[in-house]
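With one protein chain held back, the other chains of the complex are shown just where they sit.
Let's turn to chain A:
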Amino acid sequence: MKTQKIGAWIAILFGATYFILPLIATFEFSLRMRRGEYSFDAYRSVFTDSQFQESFTYSIIMAVLTIVFGVLLIVPTAYWVRLRLPQFRPVMEFVTLLPLVIPAIVIVFGYLRLYNSSSWIPFTGSTRGTDLLLMFSFMTLSLPYMYRSVDTAMRTIDVNTLTEAAQSLGAPWRTILFRCIFPNVMSGVLSGAFITFAIVIGEFTMPSLLNRPAFGPYLQLIGANRAYEPPALAIIAFAITWFSIGILQFLSRFNKARPAKP
């Protein structure tokens, strides 16, 4: 028993070292911009860079829009499949997994071929159109995570019976979806939303090839030209991700869809 415990602690220590050591090294290096002493100059340089502010704001707006439209697409779809087309669940799972197996570069080239300025739907013909196309591509990338999160949350509630209960009380579909189902899958929506946020903030391929000023291409640009700012940006990205996960943990405590007492 004691040997097992020691073994478990060694495994945890090894895992933690493997993960934390490079982070500490990155953080330490990001503080070395000023010769001979530690400083936050690299962070100051990043935060005062107008390109950082623009690209970060752009990516945040895109992330919020992706989450909003993603939720509006996926929650009703997952609900309807569970309610009326349960036999299509394997098909849905396969379709939503496709973005994981098709590289982003293939998807974006497909988009450019299909939606270029001389096509029937010329998304890339204008800046707003390209932004819209980029948002749709982010929605595609986040599909596996968002769909699974929402579908898992729906598994914890009895969607069919709740729907029938609401119908028997006179509720129309919109009321059922937004007042009875949506609040009860909020934990899944939130977890999908934060993963989507992290994907959009870090995504390079799609905004780069669609030539939009997102945070991913900015990270690449800085990484290629500067020494101390890239590790500072890596630490900032980590901080944002951890902050998102922290919020997710905090909000999931308020989820009321729990089983009743026997």
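Just a few scattered comments:
Operating definition for what follows: a residue touches a chain if its C-beta (ideal position, glycine included) is under 8 Å from a C-beta of that chain, and two chains touch if they have at least 3 such contacts; residues count from 1.
Here is the rule we go by: contacts and distances are computed from a predicted model.
A chain of the complex is left out here; the name its UniProt entry carries, from "Isoquinoline 1-oxidoreductase subunit", "N-methylglutamate synthase subunit B", "ABC-2 family transporter protein" or "Spermidine/putrescine import ATP-binding protein PotA", is "Spermidine/putrescine import ATP-binding protein PotA".
Note that of A:Thr3, A:Ser118 or A:Ser168, the residue touching the chain absent from this view is A:Ser168. Residues touching the missing chain, restricted to chain A, are 157-158, 161-162, 164-172, 175, 179-180, 183-184, 186, 256-262 (touch as defined at the top).
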